[in-house]
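Remarks on the structure that follows.
Note that one protein chain is taken out, while the other chains of the complex remain in position.
Labels for the chains are A and B, by order of writing; each one numbers its residues from 1.
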Amino acid sequence: MLALFTQPIDAARMIAVPKIDWLAIGPPVVLFTAALAIVLLASLLRGRSLQHDLDDWVVLCAFAGPIEFWLGRFSAIRYNHDVFSIIVMLAGIGSVAFAMGVSIVRKHTFAASLVIALAGVISAVAITVAQWNVVRTSGSFTSMAGAVAVDGMAVFVMGVVLVATVFGLLLGTSWIRREQLEGPEFLALLLLCATGMLVMASANDLIVVFVALEVFSIALYVMTAFDRHRIESQEAGLKYFLLGAFSSAIFLYGVALTYGATGSTNLVTIRESLTGLVGGDNGLLMVGFALMLVGLGFKVAAAPFHMWTPDVYQGAPTPVTAFMAGATKVAAFGALLRIFVGSFDLLQTDWRPAVYGLAIVSMIVGSVAAIVQTDVKRMLAYSSIAHAGYVLIGVQVATESNGGLGGTSAALFYLGIYMLMAVGAFAVIQVVGRARETDSSLDDYKGLARKEPVLAGLLTLFLLAQAGVPLTAGFVAKLTVFKAAVDAGQFQIALIGMLSATVAAFVYLRIVLSMYSGDEHGSATPVEGNRLTVDLPVRITISLTAALVLLFGVVPGWLLDVAEHATSILAG
Amino acid sequence: MTPLLGAVKITTEYYLAVGALMFTIGAVGLLIRRNTLIMFMCVELMLNAVNLTFVAFAKRLNDAHGQAIVFFTLVVAAAEVAVGLAIIVAIFRRRQGVTADDVDLLKG
Partner (left out) sequence: MLGAQLLVAENAFFYVIAAVMAYGAIRVVTTNNIVHAALYLVVVLAGGAAQYLLLGQEFVAWVQVIVYIGAVIVLFLFGIMLTRAPMKAEEKLTNDLRGAALIPTGLLAAILATLCLDAFSDKTVDLVSPIRTKAVTSAIFRGYLVPFEVVGVLLLGALIGAVVLARRD
């Protein structure tokens, strides 16, 4: 038996694990570590039985410091005086500081979790910036046995997701305080969700895409159902869960068929093997990527796979809706671009018509169905479907043979801007919704402009931006997408896009008119009563997003530049 | 006996066909059933069908990666079951019943 342990390990029998490339996997690792720290903090400081142990421990630590110090003084005679006494003193000070820290943190577990979460996101942003510099100077690269790709698109998508995560954390903080729910768990789930999205942004393997998709989907199901006080939230969670699991299974079946047809799940390898397959029609591959398109179509909420969107956007807690609209779309579109534009671009004649059709149906369904809604969250849910349609225009022209890479950069730019507009609008809706989110119907917005002129003005700004009014970022975003389509000679889809934007503008104007209309008829609305409370996190979110929407509307050059440099997709 | 059964060689396509059949049965079930637990079992049927497809392809390509994927699918399925049942139990506490009539999946 002992021989088993003493035997030298045969090097030839060991598995050569790929070298860990910390730069490439840094952002998700940092976020995951932060989530883990929050979970540990919350569970250690909240457990009822642990509470007493911890009290004892804190007292022990507090006493241990001085005792150690004196012990150190005595024993220092025999040991190296300087080093030993310094170590003991540091240990003493450390344990006192730890004891004080624990007692402070236990009183403010949520604040401490928020600090950890924000620190995690900021470190992840720093690593992302480092990656951007590496990609700009020495080009894209893959690592971890080809499963992770670091390229312009990955870094751009990660950046947008991280910014959305900051906003999600801020909005979530305000909401958690208002509704008195488990804060640290919510923050940890949000971070895990963002971790999945970051992995997805740089996933260079279909299995990594699938697993990452599941990570953020499962976190989103839970966050959607997080509000214990409202049965709508839990029903929305159930609906999202069932349809999400359905779409994941469809996506995975597509991966299976693609694997069968090409012999690999690695996107670069798939692309290489496609060169031999072009010309002959390969049924497996066709069905495979059709199923993957359906699966991702569910996630980006493109019609006709949008049936979950209105209920889930309406039922989910508003900060979750904001995060879902901002970040999920970006991450899923990142995977869509990488798989279809990056890996399958040789088969573009096969998939382009499908994406073209999805774009048109999404724009029309999203704009027209929003008209008949009476709930503001539901209206914005339908408008998010239309926005997915505009991004899809960019995706389907994003192949090298026509119009260059204009499509990719237009789609990425649109996604970045949409994140800002959606987060801003939902932040205002969160405030107006009040406790238990009771007020989100169009009637509740009557007379808002008189009671809360600043909030109403800012919501108007976000809605006008979503409608694509000039001098807002939304206008520039729509312009770049339509320009990419026209450059590629696709006048019809640009025309349909403009028409649907006109129809959608009517929807946004309905909300704006409702806010500025007289309040004689909506007599007893709660808006008439006490003022709305806008706390600091929400204030920061709304003012930042509003400033950025205006800034990129007037001087879009910088972000457009970044988006243009972000078009490098490694497999492409 | 021998000519009857030995006449047709079983190729990978047979396994793929079984997988496709199971996947479709699962998808149909998810859409026509209204009990959430059974809908949920239908998702498991679909994932299981995908696993069979992966293993069949792995066999034909003589590639171990297809089998490795099965493990990831298993973990994903287990995680989905845990979260899904938690949601169902949470709803049940509020409303004493999981027949979920008002969770219309296809209501726009």
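One rule holds in what follows: a residue touches a chain if its C-beta (ideal position, glycine included) is under 8 Å from a C-beta of that chain, and two chains touch if they have at least 3 such contacts.
Worth saying up front: this structure is predicted, and the values here are computed from it rather than measured.
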Touching the absent chain when the full complex is considered, from A:F156, A:Y221 or A:F482: A:Y221
Where the unshown chain meets chain A, residue by residue: 15-18, 25, 28, 32, 35-36, 39, 144-148, 182, 185, 188-189, 192-193, 195-196, 199, 205, 207-208, 210-212, 214-215, 218-219, 221-222, 225-226, 228, 237, 257, 266, 283-284, 286-287
Residues of chain B (touch criterion as defined above) contacting the omitted chain: 1-2, 5-6, 8-18, 20-29, 31-35, 37-38, 40-42, 44-45, 48, 51-52, 55-56, 58-60, 62-65, 67-72, 74-83, 85-90, 92-93, 97-99, 105-106
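Quick note on the criterion: only the chains that are shown with their structure count from here on.
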Centroid distance [mean C-alpha coordinates] between chain B and chain A, Å: 28
Complex contacts: residues of chain B adjacent to chain A: 16, 23, 26-27, 30, 36, 39-40, 43, 46-47, 49-50, 53-54, 56-57, 60-61, 63, 65-66, 69, 72-73, 76, 79-80, 83-84, 86-88, 90-91, 94-95, 100, 102-103, 105-108
Chain B-touching residues of chain A, taken from the complex the two chains share: 207, 210-211, 214, 218, 221-222, 225, 228, 231, 234-235, 237-239, 241-243, 245-246, 248-250, 252-253, 256-257, 259-260, 263-265, 306-308, 310-311, 369
